[in-house]
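My questions will all concern the structure given below.
Moving on to chain A:
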Amino acid sequence: MRRTAVAATALALCATLAATSCSSSSSSSKGGGTFTAILTQIDSKAPINPYNQSTNSFRGYNAMMLGWSKNTATDPNKFYPAIAKSWELSPDGTKLTVHIQPNAKWSDGKPVTGDDLKLSAAVAYAEGGSAFAAIPGTAGGTVDVKVIDDKTVEFDQNATKPLNTWFANVMTMYVLPAHVWSAQVPSDIWDTIHTALTGSAADAKTAQDTITALGKKLIGWGPDKDVSAGPFTLTRVTTSEALLTKNKNFYDADKIAPSQVVIKNYQDNSTIVNLLLKGEIDGSVYVAVSQSQLDKILAVKGNQVVSGASPVQASLVFNESKKPFDNVHVRRGLAYLIDRAQVTKVGESSSGKASPYPAGLTAAQIQGWGVSTSGLNAYSVDTAKAATEFQQAGLKQAGGKWTLPDGKPFTVPIQTTSDFNDWTSGASNVAAQLQAAGVDAKVTASSDYATYLADLAAGKFTVSWWLTALGPSAYNIYQRLYGAANGWTLGTGGGVAHSAAGQSGNWMGEAESADVSGLGTVNPGELTNQLSQVPPDQQKQIVAKLAAFTNDQVPAIAMWDYVNQNFVNTNRFTGFPPNDADVLRQPQGVWMQLGYIKAKAK
Partner candidate 1 sequence: MRNLLVRLAGHLVRALVMIWVVATFTFFLIRLMPGDPVAAQYEKLVQQGMSPDAARNATRLTYGFLPTGSGWDQYVHYLWRLLHFDFGRSTQTLGVNASAEVLTGAKWTIGLVLAGILISFALGTVLGVIAAIRRSSGVGDALTITGSLFHAIPQFVMALVLITVFTVIWPVFPTDGNVDILVDPGFNGPYVASLVSHASLPALAYALSMFGSYLLTMRSSVISVLGDDFVLAAELRGLTRTMRLRYIARNALLPLFTIFALTIGFMFGGAVFIEKAFNYPGMGITLINSIGHRDYSTMNATFLLITAAVIVANIVADLLYTAIDPRVRRGGEAVA
Partner candidate 2 sequence: MIHKKRSLDGATRESLDRATNGTGTDGTGTDGTGTDGTGTAGAIEARGIVKSFKARGDVLAGRTVRALRGVDFRIPPGGAASFIGESGCGKTTLGRILAGVESFDSGELVLGGVPLAGLAPRKRAPHFRRVQLIHQDPYSALNPTRTVESILRDPLALRAKQTGQSRAWIDGRAREVLDLVGLDPGYVLPRFPHQLSGGMRQRVVIARALTVDPAALVADEAVSMIDVSLRLGVLNLLRELRSTLGVSVLFITHDVATARYIGADGELYVIYRGEIVEHGPTETVLADPVHPYTQCLLSAIPVLHGVEQPGADRLAPTEPLDESQPEDGCLFAARCPFATDRCRTEHPELGHLGGTAHEHACFYPQRRSVVATPLADT
Partner candidate 3 sequence: MTAATQATTSTAAAAPPAVTIRDLTIVYRTPAGELPAVSGVDLDLPPGTITGLVGESGSGKSTLALSLLGAVQRPGRIAAGSIHVDGLGNLVELSAKSLQEARGGEIGYVFQAAQNSLNPLKTVGKQLLDLGRSHGVRDRTALVRSAKELLAGMGLDAARVLDSYQHELSGGMRQRVGIMFALVLNAHVLVLDEPTTALDMISQANVLKIVRAVHTERGLTTLLVTHDIGVVAEVAERIAVMYGGVVVEQGETADVLRAPKHPYARALINAIPRVSGDLSAARPLPGRPPTLGTIPTRGCVFRERCAVYAERQLPACVAEQPPLAPVADGSGRLVACHAVAVEDQQATGETA
């Protein structure tokens, strides 16, 4: 009777299916105190270690930093308190004294002390935190960490080469429980760190190797049981979700409304949209949706969108080592031909805004840095101006088609990657627009982003998509255009050296400097590097100068600024941050810490 047995099993299975289809919908609505959020990849095998790229230590929930950056466009050094209740930075910016939240306790009840911070810093050295490089003479490196008392810790910066980014880098240090982690870290770690920073060359080398080896060992490690100083502790994790339970010992536990948080895996846009359409998500990170999806999502009861500016911009950048794109007139001409509003509509209709000026800055950044827009060219669509520019570059128009001076067709190969739908859609629209204007444009796509990046770095593409204006710091923003990708690297002497197109990763192939009317000869890489060293008011001038330079030279045509679009649902929780709140750029765990998100009264 084997066949019958199979049939019986199948029937039984069907029965369970029928039974569970009801229970699943009920389970999702169970527990009004459960806040459902979406985060990036979840991996059940990942360690509870914030340094790991895949981690079960979620920032703002069970992973705490010293402070939460406000991510403001102009001043990256603005922070909300987190583990650090308050702090003092010495006027020269080299000494930071941190005062730990007096009530801060780990979820197992032990208090958070200076020793925890000191150990955290040691781990940061091992794992390669930006402010914690165990290499002598690193600009903006921390040289010592001193525990003043149980609740006070002092951080010292390399005084010879200070950077204004150091403070932010220290403040974003993860705080780890020493009583859990110390078993993994040798007790003489600080001796090793000091040797690495100040010892003789040979000793330093050995010490650095020791630290690197420790880093390798630690990166894959995490405690079996989560010990968190944040508002939540990790209860369990499946391959696609993580469950966090409220940490009663959290110093601001009163502010935390949800009793537990479910974090969902952001694997695929469409599954997220499905969840949003079911109204199951209480707070999402940025989700790219089409206009029609947005409409549909917002039609679901309780769903709302909270949006703010995002320091990210999608641009088309030129590889200037390829002719004729080395000619600024060609680049300008193309900028005049592309209707960026239309590209945005096709590519990123709901969560993008057409960039007003190609200047390497988003609209919000232009405003934030107070860059005068009067001097910026918007490159509004203007065929006549485009023609003038093209003619200046020696291009010829024949039968409605533009050709190169030598008579060959002028082709614009636009590279995109299949991984990003908005880029591909946008690219086809750009191509369509250019074709309509007599420029032979063609879209090709790399199969995945990794391939895209590899080919990009190898200088294989001519015109390609690139994320620009990646802030918040001005230095970071212009690093995207005038950093290593364009040949400017920090020399040993602290200055900036430029390598020729196609060398040392210079795939954009920009010239080292260019003459810009009204600005004279500008070396943008040099200026960018200065951004990391000068105080904010001086940064402002440099940003204005770089914006003007970028606007004039058009190494990239900015298409759209991304809008940081967070979906929230007010059925279970209320009190979400308003639009444009700086906290929107932090995870919802941080929102809660700052007093947002309240249980909805029934």
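Everything below uses one rule, namely that a contact is a pair of C-beta atoms (placed from the backbone, for glycine too) under 8 Å apart; a residue touches a chain by one contact, two chains touch by 3 or more; residues count from 1.
How these were chosen: all candidates are chains of the complex that A comes from, given by their letters.
Predicted, not measured: the structure shown is a model, and the values here were computed from it.
S.K.: Out of 1, 2 or 3, which chain touches chain A when the complex is considered as a whole?
M.R.: The candidate that touches chain A in this complex is 1.
S.K.: Per the contact definition, I'd like the list of chain A residues that touch candidate 1 in the complex.
M.R.: On the chain A side, the touching residues are 3, 6-7, 9-10, 13, 16-17, 19-25, 27-28, 30-31, 34, 40-41, 43-47, 51-54, 71, 127-130, 133, 140, 165, 169, 212, 215-221, 236-243, 260, 262, 264-265, 267-268, 271, 274-275, 277-278, 311-312, 419, 448-455, 457, 467, 470-473, 475-476, 479-480, 483-484, 585.
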